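Now for chain A:
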Amino acid sequence: MIFQLILIFIMIILAVAASLFKDLINAVVACAAVSLITSILFYFLQAPDVAMAEAAIGAGLTTAVFIIAIRKTERYEK
Partner candidate 1 sequence: MQLITILIVAFLGAGIVYLIGKISGKARDILAVLASLIVVILVSLAYNQKIYTSFYPLPFLNLSLTLRIDPLSWFFAIAVAGIGFLSILFSLEYMKHYQKLDFYYSMMLFVNAGMLGVVLSADFLSLYIFWEIMSWSTYLLISYKGGKAVGAGLKYIVMSTVGSIAMLFAIVSLYTSYGTLEFSSLASLLQTASSGYILFLLIMFIIGFGIKNAIWPLHTWLPDAHAEAVSPFSAVLSGILVRIGIYGFVLVMYSIVGLNLLHKLGYGLLNFNYILCWIGAISIIIGTFIALLQDDDKRLLAWHAIGQGGYMILGISFGTTLGIAGGIFHTLNHCIYIALLFLVTGAVEYRTGGVRDLNQLGGLIKKMPVTFIGGLIGISGLIGIPLTNGFVSKWLIYKTLIMEKHPFLAFVALIGTWGTILSVYKFLHNIFLGQLPEKYKDVKEVPWAMRLPMIILTSVIILFGILPGIPLNVISGIERSFGIKPLSTIIFGMPREIGELNIINILAAIVVAGVFIYLIFSLSTRSRRVNQYDNYAAGSFIPKDKYQYSVRFYDPVYRIIGPYLRDVVDDFYYWLVEKSKSFFQGVRQIYTGNVNTYALYILLFLAFLIITKIGWGLW
Partner candidate 2 sequence: MRRIVSIIILIIIAVGFIFAFSKIPFGKDKINVANYYIKKGIKQTGAVNIVTSVVLNYRGFDTLGEVTVLFIAAVGLGAVLFVERKIQKNMDDKEDKTKRASLILRTGSRLLFPLILLFGAYIFVHGHLTPGGGFQGGAIIASGFLLMYLAFPKQRINKKTSGLAESLSGLIFVGIGLLGLVFSGYFLTNFLPKGIPNTLFSAGIIPIIYIAIGFKVGFELTGIIDDLLERSR
Partner candidate 3 sequence: MVNPSLLIAVPLAFAFSIPLFGLVSKKIGKYIPVVALLINVGISFILIPQILKKPAVVSIGGWSPPFCINLVVGPLGVFLVTLISSIGLLVAIYAISYIKEEPTEKYHMLFLLLITGATGIVLTGDIFNLFVFFEILCISSYALVAYNKDKEGTEAAMKYLIQGSVGSSFVLIGIALLYGMFGTLNMADIASRVTSADPTFLFISLAFLITGFGIEAAVFPLNAWLPDAHSSAPSSISAILSGIAIKTGVYGVARMIYTIFNADGILTFIAFLGLLTLLIGEMSAFRQNDIKRLLAYSSIGQIGLIVFALGIATSLGVFAGLFQIVSHALAKALLFLAAGYMIYRVGSKSIDSLSGLGRKMPLTSFAFTIGSFSLIGLPPFAGFISKFSIVYAAIQVKKPIFLVFVVIALIATVIEAGYFFKVVQNLYFKEGKNVDNVTETSGYIIVPMIILVISIIVIGIHPQFITGLLKGAAGELLGRTGYIGWVLGGS
């Protein structure tokens, strides 16, 4: 229980951090971390299918797509 609470706390912190980072790559990494924690939470909530999907799609591919997009545009929020 405490473990989950800590995870949720970290997740919220990461999400807030993602909104504050000026470097978009950092923001995206924070976003990926949020996804990863979500995936773990899904596992705790007895949803292994969803956890797998979130890990593969949310944390993996989404991040890749974000990073490609940032490479094509600009890295720093102005």
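We adopt the following convention: contacts are C-beta pairs under 8 Å (C-beta built on N, C-alpha and C of every residue); 3 or more make two chains touch, one makes a residue touch a chain; residues count from 1.
As a selection rule, all candidates are chains of the complex that A comes from, given by their letters.
No experiment lies behind these values; they were computed from the predicted model shown.
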Candidate from this complex that touches chain A, chosen among 1, 2 or 3: 2
Within the complex, which stretch of chain A touches candidate 2? 47-49, 51-53, 56-57, 60-61, 64-65, 68-69, 72
